[in-house]
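A protein chain is absent from this complex, but the other protein chains hold their places.
Chain IDs A and B follow the sequence of writing; residue 1 opens each chain.
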Amino acid sequence: QSSVTIYGTLDAGVSKKTGTTAAIGKRDNNKLGFKGVEDLGNGLKALFQLEIRYEPDTGTLESGTRPLFQGQSRVGLQGGFGTVRLGRGLTAFQESITAFEPWNGLPSVAGFQTDLQVAGYATAFGSGSDPLGPAGNSGNRMSNALFYNTPVFSGFQLNATLGTKENGGSASAIQGRNPVGTPAQYLVGSDASANPYSLSGTYNNGPFAAMAAYERNAVETKVWSVAASVVPVTGLKLMASYQKQDQEHTKPVNGETKSWVIGANYTTGPGKILAGYGQKTPDGVIKTKEISLGYEYNLSARSYVYIEASNRKQPAAGSTTVDTSVNFYGLGIHHNF
Amino acid sequence: QSSVTIYGTLDAGVSKKTGTTAAIGKRDNNKLGFKGVEDLGNGLKALFQLEIRYEPDTGTLESGTRPLFQGQSRVGLQGGFGTVRLGRGLTAFQESITAFEPWNGLPSVAGFQTDLQVAGYATAFGSGSDPLGPAGNSGNRMSNALFYNTPVFSGFQLNATLGTKENGGSASAIQGRNPVGTPAQYLVGSDASANPYSLSGTYNNGPFAAMAAYERNAVETKVWSVAASVVPVTGLKLMASYQKQDQEHTKPVNGETKSWVIGANYTTGPGKILAGYGQKTPDGVIKTKEISLGYEYNLSARSYVYIEASNRKQPAAGSTTVDTSVNFYGLGIHHNF
Partner (left out) sequence: QSSVTIYGTLDAGVSKKTGTTAAIGKRDNNKLGFKGVEDLGNGLKALFQLEIRYEPDTGTLESGTRPLFQGQSRVGLQGGFGTVRLGRGLTAFQESITAFEPWNGLPSVAGFQTDLQVAGYATAFGSGSDPLGPAGNSGNRMSNALFYNTPVFSGFQLNATLGTKENGGSASAIQGRNPVGTPAQYLVGSDASANPYSLSGTYNNGPFAAMAAYERNAVETKVWSVAASVVPVTGLKLMASYQKQDQEHTKPVNGETKSWVIGANYTTGPGKILAGYGQKTPDGVIKTKEISLGYEYNLSARSYVYIEASNRKQPAAGSTTVDTSVNFYGLGIHHNF
């Protein structure tokens, strides 16, 4: 009955950001997971997966406050009909989009996923996939959800996530559509005003891949994205994505944010070069612009060392019209087990 | 030295209860455990077991607040004298009683264990096996305890749990025997007024099984139970239990609660039908009555899907004389690994 595979990632490095002390931290999400597949016969399988997330520099759970199985806790069945799972995990939107980001969705400051590629969807208060979850909760997962992936047909796959209206434990009220100062629409412990859901379609055909995705969360913030990538010559992958977020349900003014990210990965021998540029433009606020360059050197199929740098021009604290420039440098080791 | 077995349960389903939104949650306790047995020679063995409990729908620890190893953390020795363990685990009373409950102790709303079969012992404030534990702690375990099980003699086994008087971290005072409004007998951080303990005797002989159990917790709430089951024809198990709880040490009036539960399990091919009925009668409060019906369909020895329904008539919120009717429906998948 030893049906459990243990897996994980331990990534740690040294980094320096303009205006803060040198720090030891992470470039990737750090994981310790337990998973298994049981063959039920007739092409049917039972699946489970539990994934701890943690901070390598302090040993705490991710951000110190996230659920034990922040990564995912899902159980389900797989067969000719596709894969159906219940529990908590990345939404269809979020799990499809990372393949079109030059840092492959890594949460590094040099990466584009969290702040730019999803148009800041996961970071603004009351936003993200799980806005009625507890404080500190990751914004790109749904709890209390049903996850469905179709089989792959000629390179096409459809993915859907449907959440219940259950409040997941939010400890703060969230201002609804009403003007600022009027009563919040989502009191502490409120159920969602609509079932949150997330949809994506992906296409993979040799050197070409593309995606379209849409998500509406429990406080009716909406986000959509289209993205594509191409491999014009062996070792080189070019990619681009465009996103638009609509927060009009919870922001009385300036509820829209647009963003785009372009990038390239170039593999040469044991090395891989990563490069990207992106912009985010929230209504009424000046653009955030980021440019990043990184290099990974493989020590084995499971381990690599990396170095990276980025510059971000973003609105200065408290300002919508003046920007500030932040440089970031990182160096570290990434190990999968 | 790879002496560790990893095991667990991931159970998740969709449910709907009168008056609340549809929810994704659990029917069984969800576990991720680590255990091992070391042969010491001469029939002596060393045992350890550590069991994480978690919520599958949100990925948090059980109830969000329970100890990491809520299930158990115990180490001990097994030999001709029986089994002795130290740590935290289910009490003798609680581990013996579930075999006589038609949902086998599952915490599903359709089950009878938590609220009816132990006469509400684990749920009332200041009650349960571990009343001086931290808020949110499960009430049917003892921390800081010694666990002893005799060998089985001709079908008979005796089980005992003995706790220390240590306060386990309760964050609230608990009203003692004194009238309401007078000083609490158990201040925050108080030691127990008596050593908590739990005793059970079980008997298994082919188609017949029976049990008697008694427990007194750290605030001197007492509970006893007698139960029996019989298998009259292959595949059919009939069971019944009677319980009485005495909370007179911490409730100035109406300190007694009686309950009984009857049930049946019928196995036919890969399917199993579960049915039960029970009543609980606290002094001075109208009866709680519950009827439940469930069906499990085995996909393998480790995985099944289930559907279940129940109706409970219970005192309306704040009332001791008017009842309210709550329907519950559940559907899900249960996977052991």
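FYI, a contact is a pair of C-beta atoms (placed from the backbone, for glycine too) under 8 Å apart; a residue touches a chain by one contact, two chains touch by 3 or more.
Model, not experiment: these values are computed from the prediction.
S.K.: Going by the contact rule already stated, which one of A:Ile6, A:Leu187 or A:Val322 would touch the omitted chain in the full complex?
M.R.: A:Ile6
S.K.: Given that one chain is not shown, which residue among B:Asn30, B:Gln70 or B:Thr91 touches it?
M.R.: Checking the options B:Asn30, B:Gln70 or B:Thr91, the one contacting the hidden chain is B:Gln70.
S.K.: Need a quick check: the contact residues on subunit A for the chain that isn't drawn.
M.R.: Within subunit A, the residues touching the omitted chain are 5-8, 10-14, 21-25, 30, 32, 52, 54-61, 64, 68, 299-300, 302-303, 332-333, 335, 337.
S.K.: Considering the whole complex rather than only what is displayed, give the residues of subunit B touching the chain that is not shown.
M.R.: Output for subunit B: 1-4, 6, 34, 36, 38, 40-41, 44, 46, 48, 50, 67-77, 86-88, 133-134, 143-146, 164-166, 168-169, 191.
One rule holds for everything that comes next: only the chains that are shown with their structure count from here on.
S.K.: Tell me the angle, as a multiple of 5 degrees, of the rotation that maps subunit A onto subunit B over the C-alpha atoms.
M.R.: Angle of the fitting rotation, subunit A to subunit B: 120 degrees.
S.K.: Distance-wise, how many Å sit between the C-alpha centres of subunit A and subunit B, to the nearest whole number?
M.R.: So the centroids are 39 Å from each other.
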